[in-house]
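Notes to accompany the following structure.
Note that one protein chain is taken out, while the other chains of the complex remain in position.
== chain A ==
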Amino acid sequence: MSQQGYVATPPYSQSQPGIGFSPPHYGHYGDPSHAASLPGMIKPAGPLGTTAPGVMLPPGPPPPGPHQFGQNGVHASGHPPQRFPGPPPVNSVAPSYAPYEPSTQSSYSSLASTSSITQLGHQLSAMQVNSYGSGMAPPSQGPPGLLSATSFQSPPQPQQPSVLQPGSQVLPPPTTTLNGPGASPLSPPALRQDGLPGPAPVNAQYQPPPLPGQTLGTGYPPQQANYGPQVVGTQLSYPGGFPGDPAQMAGPPQPQKKVDLDSVPGPIQVIENDRATRGGQVYATNTRGQIPPLVTTDCVIQDQGNASPRYIRCTTYCFPCTSDMAKQAQIPLAAVIKPFATIPSNETPLYLVNHGENGPVRCNRCKAYMCPFMQFIEGGRRYQCGFCNCVNDVPPFYFQHLDHMGRRLDHYEKPELSLGSYEYVATLDYCRNNKPPNPPAFIFMIDVSYSNIKNGLVKLICEELKTMLEKLPKEEQEETSAIRVGFITYNKVLHFFNVKSNLAQPQMMVVTDVGEVFVPLLDGFLVNCQESQSVIHNLLDQIPEMFADSNENETVFAPIIQAGMEALKAADCPGKLFIFHSSLPTAEAPGKLKNRDDKKLVNTDKEKILFQPQTNVYESLAKDCVAHGCSVTLFLFPSQYVDVASLGLVPQLTGGTLYKYNNFQMHLDSQQFLNDLRNDIEKKIGFDAIMRVRTSTGFRATDFFGGVFMNNTTDVEMAAIDCDKAVTVEFKHDDKLSEDSGALIQCAVLYTTIGGQRRLRIHNLGLNCSSQLADLYKSCETDALINFFAKSAFKAVLHQPLKVIREILVNQTAHMLACYRKNCASPSAASQLILPDSMKVLPVYMNCLLKNCVLLSRPEISTDERAYQRQLVLTMGVADSQLFFYPQLLPIHTLDVKSTMLPAAVRCSESRLSEEGIFLLANGLNMFLWLGVSSPPELIQGIFNVPSFTHINADMTVLPEVGSPYSQQLRMIMSVIQQKRPYSMKLTIVKQREQPEMVFRQFLVEDKGLYGGSSYMDFLCCVHKEICQLLN
């Protein structure tokens, strides 16, 4: 309703400041968001789509403006006046907008067009500019200097000529190019040697449409026209492969590559666009099916009836009405649910609803919890469930009259009626054995085998625990933490410790029966750490000494988990095990593992074996753990193969976290480890959780990905779930969905708080339904899509050959895009690659996923590392997976030391680096500081406090604290990047042209991989070819 009113009119962009209106409207200001991301996106809101059609801006205006103000253009682009005729200045964006406005307007039109339809490979430089106004933006923003300039100017011209080839030709050759990306059998080697892995192939493959003129004429106008109605589309006119042989390619490479990169849609501009349009605003969740800002965009989210995107993000916010349609589009329908996501302090924490003994109000039939989707009727005496349509009586205690709108009078007083997310206090019926739960316990289990003693790890852990124990998480209103702690050390036997407060000294109890492990003590193992502080400190002081002379190398693993689980079971409480482990458990005991790492399996159908656990001991152990609410967090310190695939299974299935520190060295890695440990101990967490995802009729949740355990098809059991864990849920149609009622999702998590209170956390989200494919495509969110694809692919890794999985991914990508092309895009030359606006960056992300070491083995990546990353991704939320697959690359040499803003990121391609530059790259696990050989000495001085590049000692993982503004700024940036991430990133200093650079290169994901893995360009070609084939 309100939305329509707000549809933005072109001029409104200026009037934004006035927007103050009312928050609720925001939903609509989707417009701005469109602008930011892509025009098409915005339209998704039901009405828009329809209105939009004619709106599109004529391409004409595009050229000049945009270049200069890339950013502005970008933002602006979203607001083609026509599109949003009605709407006033919806956006609250005011602040960010203001600066840009001037250029904005002018550029808008052009931008809009560009964003809506991007033509790749246009010969017309102008065209490209237009289309990539967005793309260009980033460079221009940040480092206006060299990069952007060069990229802009040079690319277009040289490219077109060289690249262009007849569309017809294009198609045939692509085959080859196709191969290139996937298997990379092509010429690449030669190219790589040239030192330019990515670029060469790119050029070769990616060839703009034949004639500049033509493209312009043909490509543009139609696109725009269509594009209005559809979402935004990016058209890539992609002339097939390169006719020539490698040699030829070698020639053109450098200039071309840069050009190419800029001419294809990149994540950076998409992110920046969204950030510019929606960043810093208030996003109210009052509208069904509205598309939230990107994960990379900071904004304030106001719960007005739907769960915050921090909790739930969907691959698409508009479900197809029928399963046929879903099949046609092949867009996965999935939601990434992070039920315990951290909420920034400026957003309202969840309300807690307490109905006392009555417990939550639930639908009699489907058991859905009272939520805004329930419709009260008959004067408030009954209500109709939004999920199953069952009509229920309102329980007497809950009765309330309705107002003239049919809404309960207490609508705004009850969180469960007006909010998307809230919590219920659970009654005894929701507790295990109908008994209120005990507060959880943390058990620390330290591997005290020789290596851990020798490298000082045990001492480090013990020291750290002393301080950490003071900071155990607690309920907000509580003085002290209710969590009890226990300690176990082990090598091939287990040592339990009695740290009861009345003991003069701790007691150690050795359990050597690892075959059938048990808990040797009841009282005194789990203690309140305040009460037992002195005994615990005494113990932690002694542990390193006690085993100082130990030369035991063998360890056990399954028995300690068993022990921890039994201890929790005996204490009748849920809890979390912190295991600090370093080696392959070879001692004679259940769960004993042998070294089965075999590089020969790589690239064979048996490669999947490497990802499967060696024995089923761990799975049944995990099952027991889950059944008793025992979550396992594992800190691994391997110096060789430890079989992460087996060891990691329990942490994964029990909602724990796996941390891995290869070749742990005290002076380099301790900080990273300690940060992780602190973070993990302190983080928000719920125990003994069961999640149930309910849906309205017509579809249902069919598959779950993440750190979960499923005993049946509907209940997602988690021994614990913390603020960083996300569960991705896939939905399938049961029946037809109606556009009126939409698709409703209710995610309920029953869990035990750290204070030992049983609660229900409810998240509700309403999605739209549409019988128009265009609506579907408009409402997609690429970040969530990639999250889903990554999880489903990584899950499949266990059962299918990697090659098959990669093919499926490529095929599905192509299929999704082809479907769009066929059904939504305006007719255009077959050689054009047209991307829906919402999926503009799908190819680049997809390529990153395909190149990830899990799916594509690389010689320098160990089997363990692959298994590790596989596992990490399975529990990632959208924001984490986005960063993981497309690292953030920040130019540091252009830092404005006075600004507190992060510098604008650049695309992850070698072409963005420069010898004079310093770049910071982060992917959520690693952080690299890349130093060009000609880095400005003053910067080096400022950061490292050494006179020159050569003086830098790359063997550091923490930057020295130098008083200079550069240093402060850089460290501030690093901490900001680190802040929101679940894993502490280890910093590696990479000096250009030195050995570590090889590792660093692997993170430049748009380039061709050193050992295979196609460049973005190659991949785009490949996909385009697939699409063309599909279309034919």
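The rule is short, and it goes like this: contacts are C-beta pairs under 8 Å (C-beta built on N, C-alpha and C of every residue); 3 or more make two chains touch, one makes a residue touch a chain; residues count from 1.
Operating definition for what follows: contacts and distances are computed from a predicted model.
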- Task: Mind telling me which option in "Protein transport protein SEC23", "Protein AUXIN SIGNALING F-BOX 2", "Guanine nucleotide binding protein (G protein), beta 5b" or "Cell cycle control protein" is what UniProt lists for the chain we can't see?
- Result: "Protein transport protein SEC23"
- Of the residues A:Pro440, A:Pro506 or A:Pro585, which one touches the chain left out of the display? A:Pro506
- Contacting the left-out chain in the complete assembly, out of A:Gly280, A:Gly456 or A:Pro520: A:Pro520
- Task: Mind listing the chain A residues that contact the chain we can't see here?
- Result: 493, 495-496, 503-513, 516, 518, 520-524, 538-539, 542, 546
